[in-house]
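Take a look at the structure set out below.
All protein chains but one are shown in place.
Order of writing sets the chain letters: A, B and C. Residues in each chain are counted from 1.
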């Protein structure tokens, strides 16, 4: 029997649990040249804001041990250009489309989400209430349970399809924030966004990125992400999309066992842009070897001591 | 001119800014076979608790990308045996001795610290209010500003020499906790203890450590540690001991530039037990090349964009 | 965007060019036939502790698909590359980025190269000569600090083009910076027939850009930036455009028009 890789989150069906993470696949155009996007469960766009943003000046990335720092600063085309230039391309792709939305004020989030409501092919919105790279909004939202609840519930009023809350790891209790999001009416969680970090050039004594601090991502953070996925899985009931340091099918399986229903691949795309294709193949092989028929048989099945 | 590597924290003078981190150098006996401990600025002991502790069952460590997870569970000989068996050895070492103290109730911390007060050669206490590997106390203390303040101020009543607060990175605002510790009368900060994480064996579906979660340490976490050191440096006034992922003199310099007065080497000792000796040599060479006379000329001197 | 491929290729040839420069040649590379001068590849040394790939310009592609890069050891990654031996494996992702556009038949090609900007321009000149573009219309200005910075002299000479080595210390060719002989050449020639191609250190690129703007000579500059991905998806390699906004060095570039970017 062929293992069935499809999963379903908040009524949306995905061909497989492998998505590309926001900010790590642009609007899909470049990856589509490299592999058919139909290979993905979903593509999650770069964060879209109301106005176009250039982001921070260069340098805005730095290499770290098994990871990287970025302070791109939410560079994106803005909702107008996204709607006219990017959605037509995305609508043609045979994969689910999740649009990640960010802003510095709640009103901006709402306006962007309201605009997106008109596009049926935008299957879900992922609310980035956890970006460490903007001064206002962003992480502050995601560190405050009240703001989290409010932002989700307001967005739910203007966007009729499912809304995912993307949670920040830079908090004392991610479960507390997850519960607030659940309270606000979120349909799923994305866990996690990047950790806050920095790096210094010891020759010039200057920080390596112009924003002085940035988001740490990549394999380095995988243990933290797995733990947070499992903490949220244990205490909340919404489906979870696991994110953080995924490089292989083995990593995906760890996330599924911890309680994720799907996963996103981010930083690793920079090193292997067609990684999702490899992962899908390896995941299928694993399921065959372990005689698993469906992804469900893995979700949350970690055995604890 | 020879660069001067000595630093001073809360009136205690250290030959150099390089210390070994708690839990990564036992009580000094093994390292003393490998290199003279006089090469160290200070040795920080494994966390001492009131009663002896066996810690968690095996397996209690796992390898991760550029790091490791541990849930040793504060295994230690307990204060009685520490006083009779370990202090006599430590007293003979030509380096400063910092005893790390942990517990599950405040009363335990106080009793252990009171006992240590009698031993002049215990130069400082480092209060572990941030261990992720015990159920009670430990991290809960360090995530709560009130408990942080209280535990420090109570310990200060029974221990007459300087007390260092070792801060947890698993909080929304490390600065808030640092300020509470400052309020409680702390003399310095150690920044950071380990991040919480986990890892799963995808063949057995079992967590890789018996405590199910553990502390993530090693080069993977260095960017997070640097950022937290700099955040505390910017907002508080006490001296900082920087910890997290240090593997080389270059890493030490990054921490100094971010605001640390001294540093601790932890996980990297497991791969290179005589690393502090190498680091001291490299640090001296760097200072010569950069024409720096003292460590002071580096502390907090990061240039921000 | 050309569809890049990722291949585990074997190191088939390694040459120490002295002065911390190396030439290494790999094979097989599926997309060798698609490579054009200006394109780059992203190299990954499997199982190292180096996280990102390292971008390298293509220095040559042989008729049977061997692909060569020439590089300078500047840090950890290039050090590891230099330590590779025959039959070691490297994963190559490419070809990536934009390539140099061809000059018009009657144009005089002014190449301004320096440092690790030399390899793509050598590739460019080689392909021009191969395509029957008259070698005497190619003017290869190649600057370095000292004679050891001028690589592959015989290879350039063999192309039969006009070779103008320039060294700061005068140990090889003219003494000084490339700017002076280039400007002299421009002034001695009909400006409307010139086209500039430059790749090299920032100072040289700035000078080439300024010269192009000053004399109204069109041309192309190949830029560098730290590149986490190389395929346009991380937005980490941006450069500011004169008209405002950003461009990605890996996707819109590395080859830009003179006057297009802020340097």
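Brief remarks on what is shown
Here is the rule we go by: a residue touches a chain if its C-beta (ideal position, glycine included) is under 8 Å from a C-beta of that chain, and two chains touch if they have at least 3 such contacts.
Note that the coordinates shown come from a computational prediction; the quantities given were computed from them, not determined experimentally.
Shown chains touched by the undisplayed chain in the intact complex: B, C.
Only one of B:72, B:143 or B:165 touches the chain withheld from this view, namely B:72. Per the touch definition above, the residue from B:78, B:185 or B:273 contacting the chain not shown is B:273.
Note on the undisplayed chain: of the listed residues B:24, B:178 or B:241, the one touching it is B:24.
For chain B, the residues touching the chain absent from view are 23-26, 30-31, 33-34, 46, 54-55, 57-68, 70, 72, 75, 218, 267, 269-274. Counting over the whole complex, chain C has residues 47-49, 80 touching the chain that is not drawn.
Heads up, the rule we're going with is that only the chains that are shown with their structure count from here on.
Put simply, the chain farthest from chain A by mean CA position is C. Among the chains, the centre nearest to the mean of all shown protein C-alpha atoms is found for A. With each centre defined as the average position of its C-alpha atoms, the distance from chain A to chain B rounds to 34 Å.
Separating the CA-averaged centres of chain B and chain C is a span of 48 Å. With touch defined as above, residues shared between interfaces to two or more other chains in chain C number as follows: 49. Those residues of chain A in touch with two or more other chains are numbered 57, 64-67, 218.
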